[in-house]
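First the structure, which I've put down as C-alpha cells, then a few questions once you've had a look.
Shown here: the complex without one of its protein chains, the others still in place.
Chain naming follows the written order as A, B and C, and within any one chain the residues start at number 1.
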Amino acid sequence: MDAQPLVGDSSRPLSASGGGGARPRVAIVGASGYAGGETLRLLADHPALEVATLAAHSSAGKRLSEVAPHIDLGRDPELVPSDVENLRGHDVVVLALPHGQSGALAAQLRAEDPDVLVVDLGADHRLESAEDWAEYYRSEHSGTWTYGMPELPLHDGPGGAARQRELLRTAREIAVPGCNATAVSLALVPLVRAGLVDPSALAAVLPVGYSGAGRSAKQHLLLSEAAGGAVPYGVGGTHRHIPEILQNVRRASGVADARLTFTPVLVPMSRGILAVATAPALEGIGQDEVLAALHADYADEHFITVLPAGSFPSTQQVTGANTVRIGATVDRRSGVVTVISAIDNLVKGTAGAAVQSLNLALDLPEGTGLTRTALAP
Amino acid sequence: MDAQPLVGDSSRPLSASGGGGARPRVAIVGASGYAGGETLRLLADHPALEVATLAAHSSAGKRLSEVAPHIDLGRDPELVPSDVENLRGHDVVVLALPHGQSGALAAQLRAEDPDVLVVDLGADHRLESAEDWAEYYRSEHSGTWTYGMPELPLHDGPGGAARQRELLRTAREIAVPGCNATAVSLALVPLVRAGLVDPSALAAVLPVGYSGAGRSAKQHLLLSEAAGGAVPYGVGGTHRHIPEILQNVRRASGVADARLTFTPVLVPMSRGILAVATAPALEGIGQDEVLAALHADYADEHFITVLPAGSFPSTQQVTGANTVRIGATVDRRSGVVTVISAIDNLVKGTAGAAVQSLNLALDLPEGTGLTRTALAP
Amino acid sequence: MDAQPLVGDSSRPLSASGGGGARPRVAIVGASGYAGGETLRLLADHPALEVATLAAHSSAGKRLSEVAPHIDLGRDPELVPSDVENLRGHDVVVLALPHGQSGALAAQLRAEDPDVLVVDLGADHRLESAEDWAEYYRSEHSGTWTYGMPELPLHDGPGGAARQRELLRTAREIAVPGCNATAVSLALVPLVRAGLVDPSALAAVLPVGYSGAGRSAKQHLLLSEAAGGAVPYGVGGTHRHIPEILQNVRRASGVADARLTFTPVLVPMSRGILAVATAPALEGIGQDEVLAALHADYADEHFITVLPAGSFPSTQQVTGANTVRIGATVDRRSGVVTVISAIDNLVKGTAGAAVQSLNLALDLPEGTGLTRTALAP
Partner (left out) sequence: MDAQPLVGDSSRPLSASGGGGARPRVAIVGASGYAGGETLRLLADHPALEVATLAAHSSAGKRLSEVAPHIDLGRDPELVPSDVENLRGHDVVVLALPHGQSGALAAQLRAEDPDVLVVDLGADHRLESAEDWAEYYRSEHSGTWTYGMPELPLHDGPGGAARQRELLRTAREIAVPGCNATAVSLALVPLVRAGLVDPSALAAVLPVGYSGAGRSAKQHLLLSEAAGGAVPYGVGGTHRHIPEILQNVRRASGVADARLTFTPVLVPMSRGILAVATAPALEGIGQDEVLAALHADYADEHFITVLPAGSFPSTQQVTGANTVRIGATVDRRSGVVTVISAIDNLVKGTAGAAVQSLNLALDLPEGTGLTRTALAP
C-alpha cells in the first residue's frame, strides 16, 4: 500500500531536536477534553517527543489520573492553567480550545519564540476565506494556518503529485482539520479531481459517534438520552464543516463551484465517523473508474486503504487507528456514485492528524507514534 | 393533528366478528422471530382480537415463555408447526416467513376459507412488477397483494384525496411494507407529488437498528461485532426496498421515472430507522413549500407528525410507537431538500403497519391496539 | 399467576371521582425529568385519570413536545412553575423533586384540601427512622408516608397474609420506593421471612441503567464516557437505599438486625436493574425451599413472576413493563443462595409503583394503566 516505511528508527537523533538527543518538549492545552486527551494518549507512546506540560482551563489543578485515568505517563502530573507562562519554553504547543481563543495565545507564544510549532485542534485557522468564516462562525476571522491533512492532493495541473504534506514540512502553525471534513473530503476529492462526478450535487450523510460532540456535560449527550437512537443535527447546510470540505475540493481539484449538502447523525457509539457520500456519476462512469481514481490518489498513502470492489468499511475497523478506509461503487440505475469512508473521529479525525502533521513539521517519520491496527471487537 | 379519533370504543360489537360478540381469532406464523413476535406484542393488548394460535418452524414445540419471555398473554401457549392444519379456522393469519413461502400457504388457507384475512409481513407480495421482483429477488413473482400502508396518498389528479387505506378496507390479502421502504416513502412522496423536487435524483441514507436484520444467529450481528460501530450494507442500488419505494412514488405521484439511491447503515441500537432523504429542490422551492406539502398530505394522519421548521426527529421519539415523525428543510446553498423521518422498524415499519392494516380490513377503528406514545429514555 | 383480574372495567364510575363520571385530575411536578416523565408516559394511557397539569422548575415555560417529544397527550401543554397556585385543585399530585422539597409543598396542598392524594417519587418520606435519615441523607427527617410497594408482605406472625397494599388503600400520602430498594427487597424478603438464610450477611450487586442517575447533565453520564464500560458507585455501604431495604426486611420478617452490603454498577443501557442478591443458606436449605418461599409470597402477585428452577431473568424481559421477574438457586458448594430480580427502574422501580399505589388509594383496580408485556428486542 505504501512504497517506503513511514515509521522510522525512532532512536536516531531528531533533526528537530537540535542533534543533542533531547526530545522536543510538547505542551497540550485543553488536556482534559476529548481532543486534547486523545492527543495525549497518542503522545504518551510517541518515541520521539516528550509530553512536558498539560494545561487546562476549568480542570486546572487536577491530576492527570483524575481527568484521564486511562492514560499512563509513568507519572501523574497536575494540569496547569493555560497561561503563557506555563506554555512558553516548549518546542510544540497543541491547542484544544473553544474557537476564538487560539489565535491570540499563539501570537503571544510566537512573539517569544519564532520557532515554536503551534498546532490548533480547533476550527479557527482552517478556512482561507474570511467571508466563509464570518458566515458560518459569526465572528472575526483570525487567519489561515497550514492545513493538517497530509494526504490531501493539491491541484497543480495534469500529472501533478503535490500533497498537503509538502506544505506541512515547513509549517510553524498547523490547523488540524475537522473530523467530519476529513471523512468527507478524503472520500469525494479524488472523484472530483478525476472529473467523474457532477461537483454541484455532492452529498454526505454521516453516522457519527458522540465523542465528536465533546466532553462538556449537555443533556442531549447523556447515555440515557442517546442510547438506542439516532439523532440528526446540523441539518440543512448549517454545519460548519461544509466550507472546509468545499475548500478542500477546490484546493485538490481546482473546482471552485462545488456544492455539498451534509447531514451528520449522532448514533450510540463513542467513536467513529462513517461518511456515506454520493454524487451523480458523469455519463459512462462506472465502478472501475471510481476505484481507479481513488487508487490514483491514495495508493501510496500509508494510512489510507481503498477497499476492493464490493467491500465497504465500517468504523469498527478503524477504532483507535490513524487509518482511513474507503469503499466505492456506482449504482447503475440511479447513476449515482457512493463513496463510503470510515475514520476514528478522535484519531485520524483529530489527534492522529495532529500528530501526523507535527511529525512532518518536526522532520520525524510521518507515522511515528501512530498505528494502522484498530481495536476490535 | 387528526380530525377524528381513530381509537374507538373497543367494547362495541365488531362488524367483523359477526355481531355475536366473539372476537376474531388470529394466528401468527413465525412467532419466534422479531416480526412475528412484535405482532404478538401488539396483539397481546389488542382489545378486539384474540390471539388463538402461535406457529413457528424451528421453534415449534417451545413455549411462548421460552421464545418471547417479555410477552404476557396470561397463559403460556406452545408454538405449533406452521401447517395448514394448525392455521385453518382463524379469521386472520399473519405470516412472518422467509420470502417465497407465503404464497402457497395463503392459497391453501384461502381455498378452505375465502374470507380469511391473510397478512404477509414478508416481501413476496409487495411489488406490482414481476420484472422488478425477478431482478431484485431472483425468483418467481407470486403476485401482488393490497399494500399495507394506509397513509400512502394515491395519485388521482389534482386535489385528489384517495389513500391506500380505502383499498385496505376490503382487502383479504395484505402485503405489509418493508421497514426501510416505509421510512423513505413517507418522507419523499409528498415532495414528488407536489412537484417540488427533481424525482430523478432521490437519495436516502438510513441509520438503522439491528432488529431489522432479523433474529437468526449471524456473526456480523453479534453485539461484540456491532457495538461501537457503524456498518453499511446493501450499498450501490442493490437493496430490495428500492423498487418498492419507487412503486410508492409512482402510485402516489404518477411519476414513473423516479430514481433513487439508497444506503442503510447498521448502527448499534436494537430498533429504529432514521431516513435522511435528499432531493434537488426545483427552482424557487424553499422550506415553506416543503413543509406545506408534507402538511397537505399528512395533517389528518393520526400516526404521522410533521415537525415545525427547524425541528428534526430522532428514533428515540418513536420506539415502541406506531408513529412517523418527519422534519424537513432546504439547504439554500446546495439547493437540496432534506427530509428526515423516524420510525420504529418493528412497529410502524412492520407489526404496527400490519395491525393498522388488519384493523381496516376488519372494520375496526384503524388505531386500535396501537399507541402514539413511545418508550423513552 | 394471579387469582383475580387486576385490570378492571375502566369505564365504570370511579368511587374516587365522586360518581359523577369526571376522572380524577392529576398534576405531575417535575415532569421534565425521568421519574416525572415516565409517570406521565404511563398516565397518558391511563383510562381512569386525567393528566391536568404538568409542572417543572427549570423547564417551566416549555411545551411538553420540547421536553418529552415521545409522549402524546393529544395536545401540547405548557409546563407551569411548581407553585401551590398551579397545583391546588387536583385530586392527585405526583411529586418528582430533589429530596428535601416535597414535605413543605405537600403540607401546603394538604392544608387547602385534606383529601388530596400526594405521591412522592423522591426519598424524603420512605424511612421510618429519623436516625437512619440523618445518617444517610445528612438532613432533617420530614416524616414517614405510606410506602408504595403493594406487594411487600408484612410480618404478622405465622400464616399472616397482610400486604402493604392494604395500607395503601387508605393512604393520602405515598412514598414511592427507591428503584434499587425495590429490586433488592423483593428478591431477599421472602428468604428472610421464611428463615432460609442468615440475615446478617445479605449482599447485592446491581448492574443498573443510566436513567436511574437522572436527567441532569453530568460529565460521567455522557454516552461517550459511559458506552463500553461498567462503573461502580456508592461502594462500601454508603448507598442510601440500604436503610430502606433493611426497613423492608424488618417490616416483612420482623428481623431487626439484618445487615446488607450493596454495590450498584452503571452499565451502558438506559433502563433496567438486575439485582444479584446473595445470602448464606442455613443448614439443609436447597433450591426447592428457596423457590417455595418465593412462591409462597408471590404466587398471587399480578406483577411478580417467580421463574422455574434453572431460569433467571434479564432486564430485557421487563423494559417498559411493571413486572418483577425473579429466579433463584442455591450453590451447594459455597452454601450460598443467589436470588436475581429484574425490573425496569423507571416503571416498577418508580413510576409504575406510583401508578399502582395511587390506583389503590383511588380505589381503582390496582393494575390499571400498567402492563405486564415488555418492549423487546
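Here is the rule we go by: a residue touches a chain if its C-beta (ideal position, glycine included) is under 8 Å from a C-beta of that chain, and two chains touch if they have at least 3 such contacts.
Treat the numbers as computed from the prediction; the structure is a model and nothing was measured.
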Interface partners of the hidden chain - shown chains only, full complex considered: A, B, C
Hidden-chain contact residue, picked from the options A:122, A:320, A:352 or A:365: A:320
Sole contact to the chain not displayed, among C:64, C:109 or C:260: C:260
Residue of A:164, A:247 or A:270 touching the missing chain in the full complex: A:270
Sites on subunit B contacted by the missing partner chain, in the whole complex: 34, 209-211, 213, 215-219, 221-228, 268-270
Positions on subunit C where the hidden chain makes contact: 201-203, 205, 207, 224-225, 227-233, 235-237, 242, 259-261, 263, 265, 267-272, 274, 276, 278, 280, 287, 312-317, 319, 327, 329-336, 338, 340, 342, 377
Missing-partner contacts on subunit A, residue numbers: 11, 34, 41, 44-45, 68-72, 211, 215, 227-228, 270-271, 316-321, 323, 325, 371-377
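Here is the rule we use: only the chains that are shown with their structure count from here on.
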Farthest-lying chain, centroid of Cα atoms versus that of subunit B: A
Chain with minimal offset from the mean of all protein Cα atoms: B
Copies subunit C and subunit A - interface residue numbers shared by over half, same or different: same
Cα-centroid distance, subunit B relative to subunit C, in whole angstrom: 36
Separation of subunit A from subunit B, taking each centre as the mean of its C-alpha atoms, in whole Å: 40
Whole-Å separation of chain centres (CA-atom averages), subunit A against subunit C: 48
Multi-chain contact sites of subunit C, meaning residues that touch two or more partners: 34, 211, 215, 227-228, 270
